[in-house]
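Just one protein chain is left out here, and the rest sit where they should.
Showing chain A:
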Amino acid sequence: MAVKAIDTYEFEPADKAENFHGACVIYAGWDGHLLFSSPYAWPLPPDLPFAHFIAGPMAEIFGQHPDWAGIDWNSAVWTRNGEAFVPDMQAGIAANGLRHKDALRFRTPGLDGLNGAGI
C-alpha cells in the first residue's frame, strides 16, 4: 500500500548496491548453532570466490564454534532467501548468481551444535 501523505511520497532505497562502493552485502547464518545470536552481514567484493568467503570472513566468526573445524562442505545444505542454493566454491559471489542483500543459511548435517542441542 502507498504511504498516506500530504504530498508525493517517493524515495530512493537507502541501501541500493551502488551505495556500497562496489561491494555486495551478503548475509549468512549457521542453522542449528544458536551460540551465534543472529546471521551476520559482510560487504564482499563480487569476484571473491565463495570458498574464500567461507575461509575468511565466515571462519573469523563461526570458527569459534567447536563444530566449525569438522564441517564437510560437500555435505553442507544451503538456502538463499529460503530457497535451495548450491554454491560453486571456486566461483565468485556474483558468478554464483548471488545478489546484493541475499540471505544465505547453511546446515551442517551431523554437526548440530554443542552436545547436539542446536546451540
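Here is the rule we go by: a contact is a pair of C-beta atoms (placed from the backbone, for glycine too) under 8 Å apart; a residue touches a chain by one contact, two chains touch by 3 or more; residues count from 1.
Simple rule for what comes next: contacts and distances are computed from a predicted model.
Peer 1: Among "Succinate--CoA ligase [ADP-forming] subunit alpha", "Sugar ABC transporter permease", "siroheme decarboxylase" or "YHS domain-containing protein", go ahead and choose the protein name stored in UniProt for the chain not displayed.
Peer 2: Going by UniProt, the chain not displayed is called "YHS domain-containing protein".
Peer 1: If the hidden chain were put back, which residues of chain A would touch it?
Peer 2: That gives, for chain A, the contact residues 1-6, 9-16, 19-21, 23, 25, 27, 29, 31-32, 34-43, 57, 60-61, 64, 81-82, 99-103, 105, 114-115, 117-119.
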